[in-house]
Structures are given as C-alpha cells and as structure tokens.
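All protein chains but one are shown at their positions in the complex.
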Amino acid sequence: MNLSVDIGKLKLNNPVMTASGTFGYGEEYSEFVDLDRLGAVVVKGLSLQPREGNPPPRIIETPAGMLNAIGLQNIGIGRFVKEKLPFLRRFGTKVIVNFFGDSIEEYSEAARRLSGEEGIHGLEMNISCPNKEAGWCIFGTDPRVTFEVVSAVRKVTDLTLIVKLSPNVTDIATMARAAEEAGADALSLINTITGMAIDAFTRKPKLGNITGGLSGPAVKPVALRMVWEVHKAVKVPIVGMGGIMNAQDAIEFFIAGATAVAVGTANFVKPAAIGDIINGIERFMTDNAVPDVKELIGSLIT
Amino acid sequence: MNLSVDIGKLKLNNPVMTASGTFGYGEEYSEFVDLDRLGAVVVKGLSLQPREGNPPPRIIETPAGMLNAIGLQNIGIGRFVKEKLPFLRRFGTKVIVNFFGDSIEEYSEAARRLSGEEGIHGLEMNISCPNKEAGWCIFGTDPRVTFEVVSAVRKVTDLTLIVKLSPNVTDIATMARAAEEAGADALSLINTITGMAIDAFTRKPKLGNITGGLSGPAVKPVALRMVWEVHKAVKVPIVGMGGIMNAQDAIEFFIAGATAVAVGTANFVKPAAIGDIINGIERFMTDNAVPDVKELIGSLIT
Amino acid sequence: MSRYFKAEITENISLNKDYSLLTFHPLTSSIDPGPGQFYMIGCVSDGGGSPESPAFKYVYDPLLKRPFSLFRRTDKGFQVLYRIRGKGTAIIRDMRKGAVVDVLGPLGNSYPMPPENKTALVVAGGLGIASVFYLAEKIAGSGGSAHIHYGARTETDLLMVEDLRTIAGTLNISTDDGSCGEQGCVTDMLGDFLAQNQTAAAAGVIYACGPHRMLEAVSVIAKERGIEAYISAEERMACGIGACLGCVIKTVNGYKRVCKEGPVFRAEEIVW
Partner (left out) sequence: MSRYFKAEITENISLNKDYSLLTFHPLTSSIDPGPGQFYMIGCVSDGGGSPESPAFKYVYDPLLKRPFSLFRRTDKGFQVLYRIRGKGTAIIRDMRKGAVVDVLGPLGNSYPMPPENKTALVVAGGLGIASVFYLAEKIAGSGGSAHIHYGARTETDLLMVEDLRTIAGTLNISTDDGSCGEQGCVTDMLGDFLAQNQTAAAAGVIYACGPHRMLEAVSVIAKERGIEAYISAEERMACGIGACLGCVIKTVNGYKRVCKEGPVFRAEEIVW
C-alpha cells in the first residue's frame, strides 16, 4: 500500500498533515500523536516579530463548528527557530512553517529567514487570515496583489512554497491561478470563513475581535467544493482542509482533488484524531482495494 | 409591545417571514403555522416559465446544515397566480414573491407580470441562486451587473423591491451598495453558500447537480457577519437569514442590523418553528424590557 | 389533531445488531395512518429529561428528521421497523422507553386497498417489509389475504417473519445466499409464482417495496403480464410535506414529490 505523495519537492510519507494554528509547534500534541506518523507538521503562523494577538474571548463554539480570533499571536521567527525547531528536528517528519507579514517586504524577509534554517522543509504562506485589520486581507482577495506577493516570496526561497488561500472570495479558481502563475509549488485551502457571534442579552459580540474565522465540520461542504473548483483550475498539488474529522472526510477531499489533507479543529475535539485519520485511510484503502492513495486524487466521477 | 417594522412600503405586523423555497407556496405549512401570525410569507422562487429543476438527489444533510440543489423548480408565474395566490389572499399576511430570470429581460418581464396582481405585496429578487449554470451567477457576484439588473427591474415595478444577495462573494458590502444604488427598497441575505458532498465509496457527488447550497445552523456565523457588514454599508432595511432556528438567533440578527428576519431550514426541522420564533421574540422582549423591536436593530455594542 | 406531535417512546426493541423496532405513542391526538404512509422522527430525544432541555433545543446535528414507514399499529402506539444506518438511526436505537421525540406524520399517500375481486401480491425486498406489513395486515383484517413474497440478503435480514406468517395468505421467502427459504432474488420468486398461479396473475394487484433494482424488475414483470402494480419509493427528504421539492423522483409526468404524490406510485409511472 502506498501512501506517499509529493507536494512540490517535498516527499511526504503520507498525505496527512496538521493545519496551521491547531497543532501549536508540534510539541503540545506529541503526547497524543506519534509525530513520526504524520505526513508533515505545519506549525502555527509566524511573523518576523512576535505578535500579541487579539483580546479574549478568542474562541466561540458554533453549531458543528467554531469561530476563532486568535489574531495570529506568535512568538516570532527568531524564538521559533531557537526554542521550537530543535524539538521538531528530532523527528523524521517534514516540517512546514506557516508564515505571514504585513507587507510584501515582510513576507519576503520572513521567507528568507526561514529558508536558511535546518529542519524546515517547506513554507506555507498565509495570505488569508481573516483576523487582521481590513487593508491586510487584500493579499488573499485581490488576484493581482496575490500574484505580486507570491512572486516576491518565490524569488527568495527554494523551499517548497505552499500558498494558503482564503475562502472569502467570489472566485477561488482565479485566486488559485494567480498563486500558481506567481510560482507557488502547491496551494492549500481553505482557511477559515469569516463569521461572527453575538450575545443576544448583552448585545455584544462574543469574540473580543468582533469577527473570527469559522472552522470545523460546518464548513466542510464549502471546503470540498472549493478544492474541487481549484483542482479543475490548476496543475499544482492541493492540500485540502476544512472540517476533516475522520478518514472518510479525508478520502472525500482526495476524490475532490486534494493531493494531501490537513487536519485542524479535529485535533481539539479528539487530540489523537490525526493518528486515527491516518490509520483510517489505510483501512479504507485495504477495504476498498486502493493500492495507492494517488489513485484517489481527483477521481470524482461526474 | 411593538413588533411592527417597515420594509420599504411594506408594513409588517412583525419582523418574521419565511425564507423563499422553504415554505412552499404557504399552503403546505398552513396546517402547522397560523399564516396570519407571520410578518410575511415569501414564496418559492418563480420564473416566467415553469422549471423542471435538477435531477435527484437534491438534498443532503451535512453537519448542522444541509445542501440543496433544487435547481429552482417552480410552476411558473402563470400557474402561481391562478392556483396558489387565491389561497394566500385569504390571509391578512403580506405576500412577497421571490422571482428570478435568465436575463435582464426575463427579470423585468417577471417583475412586470407580478406587479399587476392583487395579493402580491412585495417582490424579492433572487440574483444569487447558486444552482444554475455558471454564467448566470454573475447577476449576484459582479456589482456592475447587479446594478444593471436591479435598475431594470426597479423601472417596471412600484412594489417594494427586496434584492436577495449571494454570500459567495469577496465583499458583500459592495454588492449591497450596488443594489441600493440601483433602487432596491431592501436587501435580504444570505442565500445559501455553495458547497458539495462526495460519497467516498462510489466516488460520486452526493447531489445530482454536483454542487448545492448550504443552509441551516452551520452557516449562521457567516450570515450574521454579512448582515453586520451590510448594515454598516447601506441605509435600506435588511432582511437577515441563515440558520435561524430559534428566537435568540433572530434577536442576534436584529442586533447585527436586520430589520426583519426570515426562517428557512428550521421549518423542515420543526414545522411549527416560525410560530415558536415569533412567540419567543415576544417573550424575549417582555423578559428583557424591550418595548419596541426596532430598538434592537443594529444595536450591537462594539 | 395534528400531524406534528410529540410522542413518548413506549418500546424500543433490538431485533438484532442491525435492526430495531420502535413503538411511539403520540402525546396529543393524532391522525389515523394508512398503509404505506410514513413518519418523520426527530433524532434528538430529550434523553429522559425535559423538552425544555438545551440538549433538546440547541443541538443541530443530526438536523433533519428521518423518514420511516409505518410498520404497524399496536396498543402501545405506532411502530416503525428500522435499520441502524448512520447517526440518526443510531441515536434512535439508543432512545429509551419514556423518552419524548418530535414526530411528523402520517405523511404521503397510501397503498390503495385491492378491489374485492382482486388478490394482493405483496413483494418486499429487505427493509421494504416495513412498508407493506401494515397493508397485508389490513387486507387480512378485512377478510382478504395477501400472497407475500419476501426476499432479503441473508437470514438475519429477514425480520418479523413469525408475525408476518399470521397475516399472510401465503408467504414465500427467499434469500440471496439461500440461508433461509429459496435461494435467489425475490423477483424471480414472484415470476415463478405468477407462472404457476394464472388466476392470481390474472386477478392480482402487486404492491412492492424494496431496493430500486428490485422495484424496477417488479415493474417489468407487472408490465409484461399486464398486472396493476404499486411501488413505494425512497428519496432524501427535508420537509416531508411537499414544500421543499427535495424528494423528487422522475416520472413520465415529470418530477414528482415522493413525500406528497408518493411514496406510493403506480409502477408504470416511474422512469426507471
């Protein structure tokens, strides 16, 4: 049975990775999950400088989903490299660093800094986080700006570059093509869908940041549709995510066109989820006589 | 206690209406709900000619939501007026007719035909149904086209014109302003979010139409956020909907900026839902000393 | 008197690992069902607590009610015979006596009773038995008798056979693997029966419920022999009352709603 897939230059033992921001820096979950079993660990989004993030409350459960407004709190690339990377280097698993910046220069500088470090195997560029001030979201919603910022980052790194797309757009295929043309080795989607929760009694937003990003099973139908649309539009591999809770969900993403999947909110619900999902994919392949996971990719019969 | 609100020229006894397509032509639910209790009945989307709709399966449940791909099946305006409208005329409740067309001409012609009929108090223009062939969705996703089609309809009708917006856009506020500028008396949102479901075993889409529209509690956080964004962007009243299951949900939409709300998927879950919601709003207002529902509208404290 | 009511679960018997028999008793007066009609049952129970419980009011997964045919009526209430398939039926399986559920029904149309001069030929494939049992019982009750052909995959999928025997004129059983009754499919059994019983064939009305393929085969047999045939269809449902247009099936007269114009259709009307 072959579970290995390629994402750009990255050869993954299996097509299951963690979704950025839901698995800390890997350490937190190492107690529940054998990190060596994972296709890749994608760490919490990093920026050049540490960030404080948004005021609490930052988490609100919604029906079959959750809103988060962490606000990209992170320890900064410097501390990550010093304090967190050594732990991750102990494992054979690929490490993908999710990063972001407030300007094209910051994006490039962050990518440059990360590219020199031993133990970082790929970069995931977050152009889509919905928790930042208004102007910022233009990186992920205007295809020309997307093209520009991805091109700039492409110039400074030889690492596999995954561009993470926002679902908060009219036409995800156009965004995907812009990133592909600018040199992305792969695309990941979806990031969270912007949402909001209100307390009827206090008349206040339930999140400190007013709005937040929706994730979890509630968004799976939207994520699956977008993966399928992007699969039809581009040639580069796709990392699909959004509400994957079990192996069957993951298989659906492969069929829609994802070469790999990422597991996010499910980690919170069941800390051992990602291991169960990998086991479940193997079981599915055995039960359904699928010798190579690549056979599933984009195999939707329409 | 005052529950009445105005939507354009329409004076509603209370701010709760049915969401188009989820309440048939009113008759189906009259057994479970006193139609006279409703703020308005919004009927299933109509076109000039009858439509067959999409092949089954048309309905798939998803976590806390459902996908539908009815494909705008309807009996056509002619038969509606002859066979369904007489029943609705028996009630004091306002009747709003949801309609659509395949071209600007069809939209105008439909609006013209409906405007002459006794017992139709308002029109809801669906520019956002995601179940039609690709090109069609441009009415609801390109603000210039939205402006054009709404302007054309505005010219042919004096009835209160509500334009129903699609959530499948990057910037709902821009769409809202385009409709407002073109003469919409009110805006309703959200229509369903395009999604998809796949059968991992057969590798086929679960819906006959491949993709469908997501509704129900799963989408509520997104709907609430969009109502709030539109409320900040326009002056015309908003009919808010998307996942309203109980009175508290409805109150949250008022606080976000909706002048009225519509109840959709909840009707399927509990056929008496809409009556319960109206009762619940009254109870909420009594318990929380809110004498006029208008006090709630847009009262979010940020 | 309403088709939407709360009901108390009076019995919930596991027949085997995959199948259970639920009995619910309406807490308010409800409407008499006909054979072939169905109910939609909410998959959140109040867990023995109160319908005011947040668990009852604010849990939205599973969301939609699940449709089940009326299996039969007993003095304890209405019975549905169900298979544990997904999360909704798994939740129903775990509901205990005394729990309160939300029910909508009876829904859809009924099998027309056979005219006095005609013989009922009942054909059930697998769980299709749930839809035709009450019909057979009614026929027996009104002095007639039905020839029942009941096929399933294997012995453990044959349900309520002893009860069936008491109401059947004749009962022919088949299983795919031959573990009980004849080996083969129920439609072959029907074909043989008709070949051997020319009178029944000449003056019979077929009532069939089961998998799509089986219904198609039944409809071919009926057509060939010129026998009037009714089939009960299944589709995904949201409202159950004809409002959402979600449950359509293709007929020679265009799409029709299984929950409203059906679930019982004349076999010749369906575009297979």
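Going in written order, the chains are labelled A, B and C, and every chain counts its residues from 1.
Everything that follows uses one rule, which is that contacts are C-beta pairs under 8 Å (C-beta built on N, C-alpha and C of every residue); 3 or more make two chains touch, one makes a residue touch a chain.
The structure presented is a predicted model; accordingly, all values stated were derived computationally and were not measured.
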{"item": "Chains in view touching the one left out", "value": "A, B, C"}
{"item": "Residue of C:Ser2, C:Ser53 or C:Thr156 in touch with the missing chain, whole complex considered", "value": "C:Ser53"}
{"item": "Touching the absent chain when the full complex is considered, from A:Ile70, A:Val153 or A:Ile278", "value": "A:Ile70"}
{"item": "Selected residue (touches chain absent from view) among C:Arg93, C:Lys118, C:Arg225 or C:Arg266", "value": "C:Arg93"}
{"item": "Residues from chain C at the interface with the omitted partner, ascending", "value": "47-49, 53-62, 84-87, 89-91, 93-94"}
{"item": "Hidden partner chain, residues of chain B it touches", "value": "63-64, 217"}
{"item": "Missing-partner contacts on chain A, residue numbers", "value": "21-24, 28-29, 31-32, 44, 52-53, 55-61, 63-66, 68, 70, 73, 216-218, 245-246, 265, 267-272"}
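Everything below uses one rule, namely that only the chains that are shown with their structure count from here on.
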{"item": "Centrality ranking, top chain (CA atoms only)", "value": "B"}
{"item": "Chain separated most widely from chain A, comparing mean CA positions", "value": "C"}
{"item": "Chain pair with the higher count of C-beta pairs in contact (A-C, B-C)", "value": "B-C"}
{"item": "Euclidean distance of C-alpha centroids - chain A vs chain B, Å", "value": "34"}
{"item": "Junction residues of chain A - those touching two or more other chains", "value": "63-64, 217"}
{"item": "Residues within chain C bordering two or more other chains", "value": "60-61"}
